[in-house]
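Mind looking over this structure? Questions follow.
Missing here: one protein chain of the complex. Every other protein chain is in place.
This part shows subunit A:
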Amino acid sequence: MTPELIKEFLGGDFSLIQVGAAALFGAVMMIPSLIALPLAGSLIDAGASYTPIAAFITTLTMVGFVTLPVELKELGKKITIYRNSLALIFAVVIAFMIGVFI
């Protein structure tokens, strides 16, 4: 992953599509938070809005596409699917709440 690509996804103006894209992007990626958080900080310094960053961080941590096989094996299909999809939905909600309050 290059920083430019991530900036392309997360930077710029605020919109629903962008927040959704940020959430999906965070869900698919597996970046250690020690790398992702400084990156998010630098994105905000560069002028990105807080909302997509919040969506990105939340799904990056809560929804794991890469760890899905382990989760399926350990917890079963139903729990895994509900947990991940609910986390994805709530991540967008959290992001908008942060966008409103910050």
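Observations
Everything below uses one rule, namely that a residue touches a chain if its C-beta (ideal position, glycine included) is under 8 Å from a C-beta of that chain, and two chains touch if they have at least 3 such contacts; residues count from 1.
Criterion: contacts and distances are computed from a predicted model.
As stated in its UniProt record, the chain not included in the shown complex is "Putative permease", which appears among "Chemotaxis protein CheX", "Putative permease", "HEAT repeat domain-containing protein" or "histidine kinase". On the side of subunit A, the interface with the absent chain consists of residues 33-34, 37-38, 40-42, 44, 50, 53-54, 57-58, 61-62, 64, 67, 70-71, 73-76, 78-79, 82-83, 86-87, 90, 93-94, 97-98, 101-102, using the contact rule stated above.
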